[in-house]
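Missing here: one protein chain of the complex. Every other protein chain is in place.
The first chain written gets the first letter, and so on, giving A, B and C; residue counts start at 1 in each chain.
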Amino acid sequence: RFGYFGMDKLEAFKLLLCNVSGCLTDGQVYMSAGGEQMVSVNTRDETGIRMLQKEGVEVILICSSEAPISSGLAEKLSQRTGCELLQGMELGQVEALMKRKKLTWNEVAYLGNDEIDVDCLNLAGLSGVPRDAPVVALNATKYACRDAAGRGAVREFAEHILLLLKKAKSKMEQDRIHRNLF
Amino acid sequence: RFGYFGMDKLEAFKLLLCNVSGCLTDGQVYMSAGGEQMVSVNTRDETGIRMLQKEGVEVILICSSEAPISSGLAEKLSQRTGCELLQGMELGQVEALMKRKKLTWNEVAYLGNDEIDVDCLNLAGLSGVPRDAPVVALNATKYACRDAAGRGAVREFAEHILLLLKKAKSKMEQDRIHRNLF
Amino acid sequence: RFGYFGMDKLEAFKLLLCNVSGCLTDGQVYMSAGGEQMVSVNTRDETGIRMLQKEGVEVILICSSEAPISSGLAEKLSQRTGCELLQGMELGQVEALMKRKKLTWNEVAYLGNDEIDVDCLNLAGLSGVPRDAPVVALNATKYACRDAAGRGAVREFAEHILLLLKKAKSKMEQDRIHRNLF
Partner (left out) sequence: RFGYFGMDKLEAFKLLLCNVSGCLTDGQVYMSAGGEQMVSVNTRDETGIRMLQKEGVEVILICSSEAPISSGLAEKLSQRTGCELLQGMELGQVEALMKRKKLTWNEVAYLGNDEIDVDCLNLAGLSGVPRDAPVVALNATKYACRDAAGRGAVREFAEHILLLLKKAKSKMEQDRIHRNLF
């Protein structure tokens, strides 16, 4: 029964938590003298989010309380991607969310990019950082994306999650056949 | 008579279908809290479109129904480039357009960049994707651009189309001379 | 008397003509649904223009009549850099300007980036293109910048012009000493 339990514990991701600044965006915030703020997102990353949602993996965007983007802008990103938004990314806030969703860390994938994400990168069942993340985040992550923040890192991480889910499903299937045979 | 028919079937492109997001643009969508949306296009790619139009190859821009850019913005791009706009890129919609234009897939070149383009990339007489396209699109395309999306990929693909047309014309000419000689 | 006349003819640049789109800018035009248009310039390139102006080399910005940027925006760039603006870059228009300024092609440096610039790239005493220029322009230029358009190409070309002027001045000086000695 090894494979079955292994899969259940390790690769049944039901949630992707994704830091907005420096993961979904490339970390650039555009500012005008008038106070208008802009960020950019990439079509490929949005497609990655939709791919997860179609396979039943929820995606939640998280914004730092150190707030490099305005809450209005975070709302827009949330609407556009159809993702719930979590303002504040303290470990306590993330774990409160997980409790509400009845999830354990093994069911959570986390995409972060800096010191503030280190706890979650360490705890999550699967964690990732964009190629251009600082060393402190690279040291804590389980998976390092080949693509850069805001240029496909979310898409790449989504494809990696879907691949693991597929492998786990196929292993579970094999185990079931094996159990039936013997 | 081989060359003549070969050319007629394979390299008489009369239409380029170009996905807007991630081919003409680099896939980045800039957003402000106020709801304003921006995308960017490159001069070189616009020149590529004009080069095709001058040689009698029509260029039509297509926008995904999953709509990563607003229809107002797609209209602006259409006006600016002098290209017709096709909203929605289901295979049925593309084939309806081709029927209306009385074209077969052999006369169509297609520039796409993601899973949604795979059918058209496979069917078109010539197909291309930007350098930075996901693997699923790279596997389906006939030509992979050296240039990235929104940074010259359209121009490069346009030059490739024009080169093929020139070769076909020159081959047809040679065949005609050959026929007259014997 | 060789060096003196050589210098006078070849390296006494009094004017830099610089194509705006794809030389001073990186060729990207940002567009919003509301019709607003943006382009970006780099501090380093602006410094390059000032370096030339300080040494008495005039810089004139030229905009294609195929108009990829609005004339309002071209005006802004002209004001910001303190450069005269020439709308339309037909060879006739450029030569009319040179006539008005009483300059020959040997006194003109030209920075371009595409097919539309080929005549001027061939005629100018010194010509340059950014690293990322299409092949047609690379074939016509005398100097190919290591820096990309809108990311230092103007600065690099400005430094190259100033180096040639300095060499020419030093050679003229040596020749004068030589003449006085013998």
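What we mean here is this: a residue touches a chain if its C-beta (ideal position, glycine included) is under 8 Å from a C-beta of that chain, and two chains touch if they have at least 3 such contacts.
Just so it is clear, the structure is predicted and the values come from calculations on it, not from any experiment.
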Touching the absent chain when the full complex is considered, from A:Ser21, A:Thr47 or A:Ser127: A:Ser21
For chain C, residues touching the missing partner are 30, 36-44, 46-47, 50, 70, 72-73, 75-77, 80, 150-152, 155, 159
In the whole complex, what residues of chain A lie against the chain that is missing from view? 21-22, 27-36, 38, 66, 68, 113-115, 132, 134
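Simple rule for what comes next: only the chains that are shown with their structure count from here on.
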Averaged over CA atoms, how far is the centre of chain A from the centre of chain B? Could you give it in whole Å? 34
At what distance in angstrom does the C-alpha mean of chain C lie from that of chain A? 48
For chain B, what residues touch not just one other chain but two or more? 30, 36, 38
